[in-house]
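A short worksheet on the structure shown next.
With one protein chain withheld, the remaining protein chains of the complex are depicted in position.
Up next, chain A:
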Amino acid sequence: MQKCSSCKHENNLDSEECQQCGSTLKGKLDMRYEGAHRRSQQRNQTLIDKVWRFFASVRNGMYILLLTVLATALGTILPQQIYIPIGRLPQEFYKSEYGVFGSLYHNLGFDQLYSSWWYMTLLGLLGASILIASIDRFFPLYRALKLQPVKRKEHFLRRQLYVRNKEISDPERLLSHIGGKRYRIRQDGDTYLAEKNRFARWGPYVNHIGLLLVLLAAFLRLFSFFYQDEFVWIRDGETAVVPDTNQSLFIKNKQFSVDTYDVDDPKFEAAIEQEGRTIPKSFSTDIIVYEAENHIAGDTPDLKVLKQMQVSVNHPVKAAGFTIYQSGYQLNEFSGLTLRAENEDGITADFQVDTEDPKVEYELANGLHAKLVDYYPDYQLNGDTIITATKYPRNPAFVFDISEGDMTERLFISIDEVVSETGSNKYNIKAVDYDTHNVTGLSVKRDLTLPVFLLGGLIFMMGLIQGLYWQHRRIWLHRQADGTYLIAGHTNKHASSFEREMDRILDVYDKRERG
C-alpha cells in the first residue's frame, strides 16, 4: 500500500497516480509488508475484527509490553512473599521491615505480584498481541512474496531504493555476476528478477514463536504436573511425607550433619572471630526416599525403598521424578535432658527425660520419686502464665512433683532455672546434660518447564540471527522501450551494504565490457 500525500487515499504499490484525486504518487515505496493488504485494515468490522485489530497493532503491543515491563520491575522493589524468612507473617514482616510503604506494598498484593491474576492477564495480552500481530503480517507477506511477479511496472521500479539506467549489451553476463553473489534468477520475457535470502524476512516470526514458547512455559508452570515446589522439615531419624504427592512419597532423614570451618586453621581464624561463631562450610543429609501405594493418611505407611543417598548443599539428588535440594537446617533441638535431683541429705541421683514424649513417673536411686505434672516443650512467659509456643522441644520446661514419703515439693525446671512453686526448697533439681538432634530442611522440586523455556530461548535466538545476519535482497532488470535497462534493487535491511554490492556487480560488469 502507498498513501497519497495529498488526499491520504491508499493505493496499490504499482499505481502511478492516486485513484481518488489523480495526483502523481512520489517518494520511496514503503516495502515493509510488500504492499500486501493487512487483513486487519479492512472496513465493515465486526466486534471480533475490532478485537483482532487491537491486538494486530504494533503500537498497542508496545503499550502492553511497556506495562508488563513496568509491572515486572514493580515486583522487584521489595522481596516477594515466597522469599521472606520462613515463619514470619507477611503482614508483620512488610510493616516492620519497610514501614508504611511495606504495608501498602503487601496490601496491594505486590508481594505476590508474579502470581497475581492481573499479571497473568498482562502476559496473556502480550502473548495475544505477539501471536495476532504475527498472523496478521506473516500470511499476507508470505503470499505476496510467493506470488510476486517478475514483471513490475516502471513506476514501481523507479521508486525503489537503488535505481540505475544502463546500457547492457550482454544481460546474460550481468546475470551470471549476480548469480555469483548467490542470487536466484527468474525470467519473464525481457525482465529478470534476482532474489536472495528471502528467509531472513521470517526472522521476526520465528523469534515470536520462541517468545510464545517462553510464555507457554510460564503457563505450564501453573500446573503441578509440570512444576511443583515443596519443602519438608525432617528431624533426625524421622520419616516425613512430602506434601502434595497424594501421600505417595516419603523421605527419611537418617542423619543430618554440618561441616564447619576449622577454628584452629590460621586461614579462617580472623574471619571466625569477626563473625563470633563457627561458620558452616557445608551441610548434608543422608536420606532414604520411599514410595507408598494406596496409603491412608495417619496409618503406618507400607514403604518401598526407592533410593538411598546423600544430599548436600549444591549437590541435589534426583528421585521419583523430583529433585531434592538441601536447603535449610535447624540445629540442636533437644531430644533428651539429664536432670540431677538432690535429696535433703545432699545425695544426688540423675535421671533422663525424653523431651519428645516424656514419661510421667520416675523412681530415683536416692529414694526420691519424681512425677511429671506438666510439660512445656517450647516455653515462654505470656504475662504471668507459662505457655508453650510450639510442640517442638526447643526450650523445654517441666513441672515436677518431687516426693519422699509424705513430703512433696512442686518444682518448675527449665534449662537454666529452677523455681520451687511450693516455696519449701527442700529438694534441688537441675539440668546437667542434654542430647540434641538436628532438623534438615529439604526442597523437593519438579520442573518440566525448563526444556520448554530452553527451546523457546533457542528458537528466539535463531529468529534473531536469521533476521539480523541476512538480508532479503532483490534486483529487477527491466528492458525499456529504448533498449536500455532499468536496474532496480531492494533490500529489507542495511541499505548501504546492498548499494555497495550492487555497485561492485555493475563495476565488474563494466570492466569486462571495456576489457
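The working rule: contacts are C-beta pairs under 8 Å (C-beta built on N, C-alpha and C of every residue); 3 or more make two chains touch, one makes a residue touch a chain; residues count from 1.
We take it that contacts and distances are computed from a predicted model.
Per its UniProt record, the hidden chain corresponds to "Peroxiredoxin" from the list "Peroxiredoxin", "Membrane protein", "Nitrate/sulfonate/bicarbonate ABC transporter ATP-binding protein" or "3-isopropylmalate dehydratase small subunit".
Across A:10, A:49 or A:154, the residue that sits in touch with the chain not pictured is A:49.
Across A:30, A:374 or A:435, the residue that sits in touch with the chain not pictured is A:374.
Looking at A:74, A:163, A:185 or A:240, the residue that reaches the missing chain in the full complex is A:240.
Across A:390, A:425, A:480 or A:497, the residue that sits in touch with the chain not pictured is A:390. Along chain A, the points of touch with the absent chain fall at residues 39, 46, 48-49, 51-52, 115-117, 120-121, 123-125, 127-128, 131-132, 135, 219, 222-224, 240-241, 243-244, 247, 296-299, 301, 356-360, 372-375, 377, 387-391.
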